[in-house]
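What follows is a single structure, and I will ask about it in a moment.
As you look at this complex, bear in mind that one protein chain is not there, while each of the others sits in place.
Let's look at chain A:
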Amino acid sequence: MPVFYGREVASPLMLGTAQYPSPAILAEAFRRSGAGIATVSLRREGAGGAGAAFWQLIRDLDVPVLPNTAGCHSVREAITTAHMAREVFGTDWIKLEVIGHPDTLQPDPFGLVEAARILTEDGFKVFPYMTEDGILAGRLLDAGCEVLMPWGAPIGTGIGLMNPYALRTLRAQFPDVPMVIDAGLGLPSHAAAAMEMGFDAVLLNTAVAKAGDPAAMAEAFALALRAGQMARKADPMPPREMASPSTPQIGLAVLA
């Protein structure tokens, strides 16, 4: 199972907590999938005290929480949000998002590195949401990150692994760094493919929460992750260009 900053988690499935039809369905999705981490956020607290009810729901899930800095477009916003999240959630883990463009939600690599360095110096354990760029990965490791979270595709698209070549390269370039495919997955087969490539975990939300049956989809992702993980360990055959018969040629009858 994946180990992040010295802590082993129970599953390679990291599941978001937003957009579910109801709190009960959210809880059922976590129960059926055995997700190892719940991602959470901070928003303005209204008079209704929605935050307290949500906090209780999260506590009942009994999994580690990973707060995010979703919606932050500047280093300053992300750092302030991270500090607020650390106090509220009681964890120094932070999923660092510094968004570079409101339409693509593409991470701002320059702001990301700066924020990661500052937060690491402040004692945070940073999980950076990043593009699949290998140079950026190196800079984030230099900044103190011990986990990398390259995107599969832009948040909420469900496209899957849009740049498999770059992801394979990234995995090969940093074989010992825990890596999570974060965002853009739509189907369990995308998650299986990520594990077959050697990634350690996936982080997703919309693909489960917006499925017709979120709990069943969460379980399907968990099964796919297990299959992909097992396939990776089983050492897949290398692909080849030309056909090669699997049935033996020796002993073939001469009937023509």
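Keep in mind that, in the parts below, a residue touches a chain if its C-beta (ideal position, glycine included) is under 8 Å from a C-beta of that chain, and two chains touch if they have at least 3 such contacts; residues count from 1.
Rule of thumb we're sticking to: contacts and distances are computed from a predicted model.
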Protein that the absent chain corresponds to, by UniProt name, given "Cbb3-type cytochrome c oxidase subunit", "Cell division topological specificity factor", "Fe-S cluster assembly ATP-binding protein" or "Sulfur carrier protein ThiS":
"Sulfur carrier protein ThiS"
In the whole complex, of A:A24, A:A52 or A:A172, the residue touching the missing chain would be A:A52
Among A:E87, A:E121 or A:D142, contact with the omitted chain is made only by A:E87
Could you tell which one of A:S11, A:N68 or A:T131 touches the chain left off the display?
A:N68
Sort through A:S41, A:T131 or A:T157 and give me the one touching the missing partner chain.
A:S41
List the residues of chain A that touch the chain left out of this view.
16-20, 26, 39-47, 49-52, 54-55, 58, 67-68, 70, 76, 80, 83-85, 87-89, 155, 183, 204-206
